[in-house]
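Here the complex is missing one protein chain, while the rest keep their positions.
For chain A:
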């Protein structure tokens, strides 16, 4: 009868677990190695009741003994140990109880603050690492941009050679034109010189001729002619003065 009870009990369907569903745990690698990326580690550890007993224990006993099962088991066990003196109560017990009380009070009072402080330290470490990573990524982006810009600059090298060729062409053209101008100027200068020479010669000849004619005329005036001309002038003057006296 006893041996058939577990079989009969096992045949019953398991009762639905409605109380306290556990958080999803990590899959253990039970089969051959899988190369898929592992899911991230959980943020918090397994749930624990009264700081000592894991929740799985309560869930394990729930189908058979319900919600109060583990508590009854615990109470029973403690009473058994005390009454049968498997655990002996002595001075250590009192000391242990006081220490336990202090510890529990301290954890309940300061636990949150200490945890927050530790979390802050970790956050700072993470933030620093993240900043480094972001900076590295940014500098890589900038480097890529700079390289692309340099490539674009290199494409413009044809401008340089166009400018150089233009300069050379301009120099040649300027030189040629200067030569033409020089030829023209030289020829013109020579022709103008000839013309100027002619004009100068003409002028000099004229002046010389005039001087010579004057000189010869002056020379040809003989003393006889001079006397006659002076007498005539005097007569003319007298006649003029008479006429002038008459008018005045």
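Observations on the structure shown:
Keep in mind that, in the parts below, a contact is a pair of C-beta atoms (placed from the backbone, for glycine too) under 8 Å apart; a residue touches a chain by one contact, two chains touch by 3 or more; residues count from 1.
By our rule, contacts and distances are computed from a predicted model.
Comparing "ATP5H synthase", "Succinate--CoA ligase [GDP-forming] subunit beta, mitochondrial", "Proteasome subunit alpha type" or "NADPH oxidase 1" against the UniProt entry of the hidden chain yields the protein name "ATP5H synthase". For the chain missing from the display, the contacting residue among A:51, A:156 or A:223 is A:156, taking the whole complex into account.
The omitted chain makes contact with just one of the residues A:75, A:198 or A:226: A:198. Within the whole complex, the absent chain has one touching residue among A:165, A:204 or A:242, and that is A:165.
Among A:72, A:187, A:210 or A:231, only A:187 touches the chain that is left out of the view.
With the whole complex as reference, residues 37, 40-41, 126, 129-130, 133, 136-137, 140-141, 143-144, 147-148, 150-157, 159-181, 183-184, 187-188, 190-191, 194-195, 198 of chain A touch the missing chain.
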